[in-house]
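Only one protein chain is missing; all other protein chains are in place.
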Amino acid sequence: MEQQLTVWAFYTFSALAVLSAFGVVFFKNIIYAVLSLISTLIMVSGLFFAMGAELIGGLQILIYAVAIVVFYVLVISTVPEFKGNSVDPAYMLVSLPIGFILFLELAYVSIYGAWQSNVGLFTNEVIKEVGNIKAVSTLLFTKYLFPFEVASLILLVAMIGAIVIGRKSHVIDEEEAK
Amino acid sequence: MVPYEYYVALSGLLMVLGLVGIIVRRNLIAMLLSTELMLNAVNIAFVAFDMKVGDVSGQVFVFFILTIAAAEAAIGLGLIMAIYRLKKDVNTETITELKL
Amino acid sequence: MAVKIKYLERPKLTNKERILFIDFIKGMQITIKNFFKKTITTAYPYEKLTPPKRFRGTHGHRIKDGKEPPSFKVLEKFLEIKDGESRCVACYMCQQACPVPELFKIEAEQLPNGKKRLKRFDMNLLNCMYCGLCTEACPVDCIIMTDEYETASYTRANCVIHLDDMVERAKDYDKRRFNEPDRIWIDDKERSKLWGQIKWSNN
Partner (left out) sequence: MELLGVIVGISLKALIFIIGMFLGAAYLTWIERKFAGHIQQRPGPLHVGYHGLLQPIADALKVLTKEDLVPDGVDKFLFYLASLMAFVPAIMILAVVPFGEPFNIFGLEIKPYITDLNIALILALAFGSISIYGVIFAGWASNSKYPMIGGLRKAAVLIGYEVALGFAMVGPIMQAGSFSLKEIVEAQSSYWFIIPNILGFVVILFAILAETGRTPFDVQEAEAELVSGYNTEYTAMKFGLFPLAEWYIATFVLSAIAVILFFGGWQPFPLLGWLPIPGIVWFFIKVFALFMFFLWVHWTLPRYRVDQITELAWKVMLPLALANIFIVALWVIIVG
């Protein structure tokens, strides 16, 4: 029964995710594109749940769909509406073969890739026993502790950078200074 | 049970859509949105491989991708705001100072 | 000319107040005290407050009943007024005093015996601002303002009041409140209970 539900969940979520991804690419109005992106992110989060990665699924909504996309919405509210063609037909012609080639490449890599020989740190039984959250966090705070700390540093740098770049430069009017 | 290949195919589709979006769109913000799409495709692929192998390292990497996405959004949007203040436009066609 | 703005320093909070949210707690004490007090409202259509005697409500006409001021005795002989009728002497003083004189429609006629008699006294209350100048101008204390304040009506025609309505209204008003002392608040005890005692200085 659970497997049947998973199948259903996969088909619904993936169909909706692809549909909304089309929306992200082809909506002329940028706010609709953002709305489609939110939809895609939530559908992807649903897919994570279907795959048994609950922690990532929850964080996907909390961090990705809310914390990150809110920045886009805030910027879009300050930048007036985009005028002009949303999609350039000349580039459309270029993009189709490139996209197709990329897809073939991805397919080749994933079907004949070397990952098939790899065996993970945990087995399915262990994960089922300790739960997804404990497994992920154990790995995160033992083997990947250093990358985790570096990630926090990256965030700090990004924050400072965003503040410095986005700050309005206060130009001192020289006449007024006199 | 859904075979993991389906997930990988979905991931590839989203990746291609994101690429097409970056090539096709003329709006800087929309291009950034397409980047988010590609990052998500990678997320799906990571978790799908995890499911196949029976591991959670992929999910750990999704964490790092979330971090990168946050950093990218903050810096990218900061740059877009700076460009907008300079040019009053976010169209890629108008930002051509370095073009010969 | 530039506007000058004076900035006032606010009193700074002490650390104790800042950490324990003393000012929040003070405010919340007051509201919770009020929560357990009795309500002070009136449920209007079911309970009605009696306005103070100086309230300026819809107009009324006092009748000739022996309580007239002395000036009426002088004017009485020129007029044909029976007991129980309006004591109006048709002097038009109220219309003169009114800021919107068009709202009065006063007519008097000359009787064959040479006396004057009031024929019509209409007021269009749509134009009235209830300033009360007409009552002050009246030489015989005839036109008064009663305590009735429910003057809403469905048609414009109903907003014009006539002599007989006004006589009835004044009769009713005098019967109820003529002997009441003249003060602003109906019940001083009630007021001091609700809002506290006033305090005069000693010397």
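Worth a mention:
For reference, chains read A, B and C in written order, and residue numbers begin at 1 within each chain.
Heads up, the rule we're going with is that contacts are C-beta pairs under 8 Å (C-beta built on N, C-alpha and C of every residue); 3 or more make two chains touch, one makes a residue touch a chain.
Please read all numbers here as calculations on a predicted model, not as lab measurements.
Across the entire complex, contacts from the unshown chain go to A, C. Contact with the chain that does not appear here is found for just one residue of A:Ile31, A:Val94, A:Ile111 or A:Ile160, A:Ile31. Mapped onto chain C, the interface with the missing chain covers residues 24, 27-28, 30-32, 34-35, 37-41, 43. Contacts to the hidden chain, counted on chain A, fall at residues 1, 4-5, 31-32, 35, 38, 54-55, 57-59, 61-62, 65-67, 70, 73-74, 77, 131-133.
By our rule, only the chains that are shown with their structure count from here on.
The centroid of the Cα atoms in chain B and the matching centroid in chain C are 75 Å apart. Chain A and chain C have centres, each the mean of its CA atoms, that are 72 Å apart.
Touching of two or more other chains is recorded for no residue of chain A. Multi-chain contact residues of chain C, defined as those touching 2 or more other chains: none present.
Partner chain B is touched in their complex by these residues of chain A: 3, 6-7, 10, 14, 17-18, 21-22, 24-25, 30, 33-34, 37, 40-41, 44, 47-48, 50-53, 55-56, 59-60, 63-64, 67-69, 71-72, 75-76, 78-79, 82, 84-88, 91-92, 94-96, 98-100, 102-103, 106-107, 110-111, 115, 118-124, 127, 132, 135-136, 139-140, 143-144, 147-148, 151-152, 154-155, 157-159, 161-163, 165-166, 168. The touching residues of chain B, counted against chain A in their complex, run 1-2, 5-21, 23-27, 29-30, 32-34, 36-37, 40, 43-45, 47-51, 53-57, 59-60, 62-64, 66-75, 77-82, 84-85, 90-91, 93.
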